[in-house]
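For this depiction, one protein chain was excluded, whereas all remaining protein chains were kept in their positions.
Chain lettering (A and B) follows the sequence in which the chains are written, and residue indices restart at 1 in each chain.
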Amino acid sequence: MLTIDRLSLQLPFYASWWRRDWTTCIEAFSLPFSAGEVHAVVGASGAGKSLLAYAIMGLLPPAARLTGQLFYQDQPLDDARQRQLRGRELALIPQSLNALDPLVRIHRQVAWAAQRAGHPSTIAQHSARQALDHYQLDARAQQAFAHELSGGMARRVLTAMAHVSQAQLIIADEPTVGLDPLQRNRVLAALRTLADQGKSVILITHDLRHALPIADQVTIMRDGKQVETASASAFQGTGSALTDAYSQALWLALPDNNFSPDVIRAQEQTPKEANIA
Amino acid sequence: MDVRLITLLIAKRLLRLTLVLLCVALVSFGLMMASPIDPIDAYLGPQMAQVSPEQRTLIAQRWGFDEPPAVQFGHWLRQLVSGDLGWSHVYNQPVSEVIGQRFQRSIALLGGAWLLSALLGFGLGLVAGAKEGSALDRVISTYAYITASTPAFWLAILAVLLFSVTLGWTPTCCAGPTGTLSQEVTLATRLHHLILPVTTLALLGVANITLHTRTRMLELMRSDVATHAFAQGASRMEVAWRHGLRHASLPAITLAFASLGELFGGSILIEQVFAYPGLGQATVAAGLRSDIPLLLGIALFTALFVSVGNTIADTLYGIIDPRIKAGEP
Partner (left out) sequence: MSQVKPLHYQSTRLPAQPRLMAILNLSIAALLVVGLVTSQWLLGDLPQQMQFDARLVPPSSHHWLGTDALGRELWARTLAGLGLSFWVGSLAAMLSTLIALSLAALATLSRRLDTLVSLLIDTLLSVPHLILLMLIAFALGGGTQAVIIAVAVTHWPSLARVLRAELLQLRQAHYVRISRALGKSRWFVLQAHLLPHLLPHCLVGALLLFPHAILHEAALTFLGFGLSPSQPAIGVLLADAMRYLSGGYWWLGVFPGLGLLLMVLGFERLASHLRRAL
């Protein structure tokens, strides 16, 4: 669905009072994302994951220096096409809960998202309500302001906003941060459902543990470079199926990793998690 | 938020307001007492030389000038509460009448300039902030920065030079043609005399609100809310219209109420240049000719005017902003 071809991103900064320098945030990144899959992009903070999301959406600051190419459904995805597809074909579930406007009621914000996706205003009202109902947000929550919602509810509102647009490619940026296990699983399950509907979901997270149960593919990022892309099933046992030392180390560093091949399966079966880091 | 909480909030503000006004009375009375200008000389004016020392003591006794300051203050405060602000020797009228008449004329100037500057400033700030870095933004920002540094009276002088002296479009002076009674002046003439002062005062007030609104808009445009909206395919103008309007309007209204003092200060200067017979001009006359009761009365009156504005500004947030509503227990 989306193909990234040798994408590099540089951002300017001021090395001293008058010298402008460029720092490389993403380097020669190439990756295909297919429909119907959850593709997890995992890396420590500062690895360039969020910037990757912004590069795909075309939301980088104008000063950013971008090379390489993006293809969406085999057509080059340039500035103009990004502008056209944003909110319609491409959706972003942002990392920060501050992305909800504190002065606008939830239902209205979701309706705006629907309008921006091209729905006429009366239909947008309706589909907003439907989307919010779908994510189990009751009438009271729909009429609430953002600060009146819990973290989990706010996450689901953001997911509903991506859902209402009927976008085919959904990028979820750290959707599980700050959620308790129950809420986290709900949000992750919602993403899995979106993928099962034939959409392509890019799950950006720093936490390999939470990504594995729902991901089909996992890409490990480090310092803006792509370390390894493997299927989720490669992350088991001693990690011998992984080719790169960093991803192996990342895998082995997990606190619940007791070298048993059943760890992930077990984790998937019991909603109550053994480890709350 | 329920009505009881709002009432409580307003009651608290009103109490504070009263306290502040009392302080203003104390401070301005103290300043008057500290003045080296002899109140008896000031009262007598040019007749000073015709009065014997015995008569002076009589005057001092009559007006209580010989009593200690604290007693005088108590006396003045008691009069104040009963509504008597004293006698203005410059206008030979009770102070309350002078203030009433003058304020009626000033309110047209103040109100017009206030509305105009708030609306214009907000609009300009919104546009500039939404289109940050564009040519339009640069023009608006430059204009705002320059007017923020412009001396009010100089702008008024320039306006008189250009529109009244050179072009002859507007009259140079006063609230109506000289020599006619104020009752005979038509509304059109009044407006004709008002238009230049109002515009000048408004142009000066615009800068503040424009820059403030623009800053708010820039904050919003860089916030997560805007990024999220852009990710949904919104254009800059749409974000400005839907999110920006909400985020910037409350601060702008607040600022408009909070800047009444500055507006009034500007009106003193403008009235002086245009010889507009309003409260500002009376203030200058009272100060220059040592009309202490009038000066005190005006200080208190404007303090009331300004602190009511400040109180409204403070209270608005508590009542309107949904985030604060929930924050109250």
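As a convention for this text, a contact is a pair of C-beta atoms (placed from the backbone, for glycine too) under 8 Å apart; a residue touches a chain by one contact, two chains touch by 3 or more.
Just so we're clear, the structure is a prediction, and the values are computed from it rather than from any experiment.
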Option from B:Val3, B:Ala70, B:Leu187 or B:Leu288 whose C-beta touches the chain left out: B:Leu288
Option touching the unshown chain, where A:Leu7, A:Cys25, A:Ala40 or A:Leu250 are the choices: A:Cys25
Candidates A:Leu60, A:Val177, A:Ala241 or A:Leu254 - the one touching the absent chain: A:Leu60
Residues from subunit B at the interface with the omitted partner, ascending: 16, 19-21, 23-24, 27-28, 31-32, 34-37, 132-133, 145-146, 148-154, 157-158, 160-161, 165-166, 172, 221-224, 227, 260-262, 264-265, 268-269, 272-273, 283-284, 287-288, 290, 295, 298-299, 302-303, 306-307, 310
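Convention: only the chains that are shown with their structure count from here on.
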Rounded Å distance between subunit A and subunit B, as computed from the means of their C-alpha atoms: 53
In the complex with subunit A, residue positions of subunit B that touch it: 223-225, 227-234, 238, 242-243, 246-247, 321-323, 326
Subunit A residues touching subunit B - in the complex, by the definition given at the top: 57, 59, 83, 85-88, 90-92, 94, 96, 98-104, 112-113, 116-117, 145, 147-148, 161, 165
